[in-house]
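A single protein chain has been omitted; all remaining protein chains appear in their positions.
Now for chain A:
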Amino acid sequence: MQNNRLMKEYREISRGKRDPEISLRLENENSLLRWHAVLQGPPGTPYEGGRFELKIACTSTYPLTPPQVRFVTNVFHPNVLFKTGEICLDILKEDAWTPAWTLQSVCRAVTALLSSPEADSPLNCDAGNLIRSGDVRGFASMAQMYTQLHAMASSEPGCVPSCERT
């Protein structure tokens, strides 16, 4: 059933039934378990205009168990660990996950997380503290700076020492 399910998702995605702001593809044609996604930064957020890459790894028990999802692009966001791209999102955890989620809807949930950060369970404490202290503008300008630095096609991912915060 698992592989059938991934095959089904693969077919639906290649048939073009997709969101314009999400592009999902197999990492390579040999495995249905590894995926690569690109999300468009949601408009009206500090991530607008950015291209955010995700790596998705399913296990053979997918969709009974959630896939592992992490950002490849560096993101300044309270629920994303800056260094590793690890994401804190309830639906990706065993107890809130249900097999009715698909890779597409997971990507949509991650996009939604970009729009509405959860400052109370921060993986990135700097980002979380900015929001919690009410400095939304400070947070937005930091997030925007990192978006320009890492998620905009025009800029080369250069190494800025101060970005190595976690």
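As a convention for this text, contacts are C-beta pairs under 8 Å (C-beta built on N, C-alpha and C of every residue); 3 or more make two chains touch, one makes a residue touch a chain; residues count from 1.
Here, contacts and distances are computed from a predicted model.
Per UniProt, the protein behind the absent chain is "RBR-type E3 ubiquitin transferase"; the candidates were "Trm112p-domain-containing protein", "small monomeric GTPase", "RBR-type E3 ubiquitin transferase" or "Cytoplasmic tRNA 2-thiolation protein 1". Contact with the undisplayed chain is limited, among A:35, A:82 or A:101, to A:101.
Interface note: of A:61, A:84 or A:121, the residue touching the hidden chain in the full complex is A:61.
Not every partner is drawn; the one left out touches chain A at residues 1, 4-5, 8-9, 12, 61, 63-65, 94-95, 98-102, 105.
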